[in-house]
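Of the protein chains in this complex, one is absent; all others appear in place.
Letters are used for the chains, namely A, B and C, taken in the order the chains are written, and counting of residues starts over at 1 for each.
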Amino acid sequence: MILITGASSGLGAAVAKQYAEQGHALLLTGRSQERLQKTLASCRLAAPEFADNNTCIQSLSCELSQDESVEQLIEKIHEMEADGQMLAKVIHCAGSGYFGELEKQQPQAIRELIDNNVTSSIMLLQQLVMHFKHKPIKLVVVMSTAALSGKAGETTYCAAKWAVRGFVESLRLELKGLPMKLIAVYPGGMDTGFWPTSGKHVDTSSFMSADEAATMLIQALPATEHGYVADLTIQRG
Amino acid sequence: MILITGASSGLGAAVAKQYAEQGHALLLTGRSQERLQKTLASCRLAAPEFADNNTCIQSLSCELSQDESVEQLIEKIHEMEADGQMLAKVIHCAGSGYFGELEKQQPQAIRELIDNNVTSSIMLLQQLVMHFKHKPIKLVVVMSTAALSGKAGETTYCAAKWAVRGFVESLRLELKGLPMKLIAVYPGGMDTGFWPTSGKHVDTSSFMSADEAATMLIQALPATEHGYVADLTIQRG
Amino acid sequence: MILITGASSGLGAAVAKQYAEQGHALLLTGRSQERLQKTLASCRLAAPEFADNNTCIQSLSCELSQDESVEQLIEKIHEMEADGQMLAKVIHCAGSGYFGELEKQQPQAIRELIDNNVTSSIMLLQQLVMHFKHKPIKLVVVMSTAALSGKAGETTYCAAKWAVRGFVESLRLELKGLPMKLIAVYPGGMDTGFWPTSGKHVDTSSFMSADEAATMLIQALPATEHGYVADLTIQRG
Partner (left out) sequence: MILITGASSGLGAAVAKQYAEQGHALLLTGRSQERLQKTLASCRLAAPEFADNNTCIQSLSCELSQDESVEQLIEKIHEMEADGQMLAKVIHCAGSGYFGELEKQQPQAIRELIDNNVTSSIMLLQQLVMHFKHKPIKLVVVMSTAALSGKAGETTYCAAKWAVRGFVESLRLELKGLPMKLIAVYPGGMDTGFWPTSGKHVDTSSFMSADEAATMLIQALPATEHGYVADLTIQRG
């Protein structure tokens, strides 16, 4: 079973649908119950007939920066495992964007940005490590190329994404020798619903779609017996 | 005038005292009113006789992650500037540490770590940029070598410090062409009060003292007409 | 048509054979004419029957650090293009290793290491850029995780690999807006013939094989209309 966070839109939703088409059992999370239901429905539609979609593809609305919410998620995973769907992979896409000149950013929106990207990633990964570190699970953490270099107009977004990268790099060292593996994915700008609401005006016509990024992400992940893709940058162009 | 945050202990207190000895006007901030008073007193004692220490060396207890607290600080700076002490430099040392295996960390303590290091740095620098970006002020942001690479046992601390680095790298690009300059300082492990309370057991006997780090930091900062030290790593050994 | 350098052994040979099995036209280069013939023969054997293997799969022994050798290679590409096999992709695997404590390394062997990794990469990429930069060709530069961090016992090898990384990062900026794309691949330790001759004693039993790394590399490369995988780290484990 594959857990996909941030599945209510964008890359998370696209990854969910493609995995559904491939016949994978899925657990989808997102903050918006309503949009999450839409992804859920389209995944169940996309899944091959042989799949018992109502039990194989499930969703849970989550606020990953909240402890109780993450605990409910872990419980849900345990339930699905009890039903025979063992957790094999996590695609952690949850996150939000906030852009524009630093001077014009709102303190409250900055706090939410940090919560939605940094605190949530730490809380989720902490619980996953606690419960599953002895299993050969791939934790795929989707960040952004904003995690790799500084960018004007993205000061706080870069702060949030660099935080996640530093966290992932450190956690890798802490998990050394364990079967659980951390995979870092850095996509460049995608043409998703992300931009209109982000406070940055960008011409996204040449950007890759979330579907394209999902395709590349999914095809790059399959591991071999002694190796795996650990870091992946996906660029437009 | 030099603003020093995190002046109530450690590197911040050491930097404050050395600048006081050199006769600089100072504004000291820290979270603990009590410890801040101790630094203030020792700075006033250390200052040369010609300095009118009561007006030249002042303090303000601050919670930099809180908007109102940062606004009070900006007001205080304006007051000192009105008295003729123009802001020339900021040594931003405020921050806190939290260490140990990820699984054993407490959610609430993680949130405080992020507040004390990430949110506070963003809130402070946002206000400083808004009010002083057209002046040739040096903003010295003191991080840690934990901002430069991942470290087992420091997952959330690295997250916090990488966030600040990503923020500083981005803000530099946003300030391009302006007289305000950002200076990034990465000290390695110091023998300060930091460790006993940080949850990590470390033999600090060969560590440099906060005084030593302060000495190197201060002597490395003086700029020339067309250039300045922009990044500085200070290691023990 | 796919050009594969360093095809006489290791990852290059494995990539060649897998692409041959998929029915791709190939041009293989390597320094050792003898070993190159072995790869060539096994590729022709592996190719599907529909392929006219004698013309579709060809080889040229090359010393990529030598101008004339690279010029001959470019001519050979033009010949194959004249026969209808257009260059679509380059997998640049050529390189050599040299390890051990710095004090024990031989000056001549250090020069060869630099020639085989740095000079050769620059000379090859310079000519490819000159002749093909206006075509949508993917230049895949295979380095090593030694290009990503410093390593004791690999001082000169890291120097060579970091050089290639710095070169690729710069060339990307220079090619901005052109259809030619640079892809950087960083594989971790593989169990190839590389180690016994490299001066470093390593237990490679848990290492991935060159075949495994080739499989992951090939499956990660396919691009979409508006995007492509630009950086790829492949780790053992």
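Operating definition for what follows: a residue touches a chain if its C-beta (ideal position, glycine included) is under 8 Å from a C-beta of that chain, and two chains touch if they have at least 3 such contacts.
Everything numeric in this text was worked out from a predicted model, so none of it was measured.
**Student:** With touch defined as in the header, list the contact partners of the absent chain among those displayed.
**Tutor:** Taken over the complete structure, the missing chain's partners among displayed chains are B, C.
**Student:** Could you tell me which of C:Val118, C:Ile137 or C:Leu221 touches the chain that is not displayed?
**Tutor:** C:Val118
**Student:** Which parts of chain B are in contact with the chain that was left out?
**Tutor:** 181, 186, 188, 206-209, 212-213, 215-216, 219-220, 222-237
**Student:** Please output the residues of chain C touching the missing chain, sorted low to high.
**Tutor:** Here the touching residues of chain C are 67, 101-103, 105, 107, 110-111, 114, 118-119, 122-123, 125-126, 129-130, 146-147, 149-156, 158-174, 176.
As a convention for this text, only the chains that are shown with their structure count from here on.
**Student:** Quick check on the contact graph: shortest path length from chain B to chain C, in steps?
**Tutor:** 2
**Student:** Which angle of rotation, from 0 to 180°, maps the CA atoms of chain A onto the equivalent atoms of chain B, to the nearest 5?
**Tutor:** 180
**Student:** Which chain, with its centre taken as the mean C-alpha position, is closest to the global C-alpha centre?
**Tutor:** Central by C-alpha mean position: chain A.
**Student:** Quick check on chain A against chain C: do more than half of the interface residue numbers occur in both copies, making it same, or fewer, making it different?
**Tutor:** On the two sides of the chain C and chain A interface, the residue numbers are mostly the same, over half being shared.
**Student:** From the centre of chain C, which chain's CA centre is farthest?
**Tutor:** Computed centres place B farthest from chain C.
**Student:** Enumerate the residues of chain A that touch no fewer than two other chains.
**Tutor:** Where chain A is concerned, no single residue meets two or more other chains.
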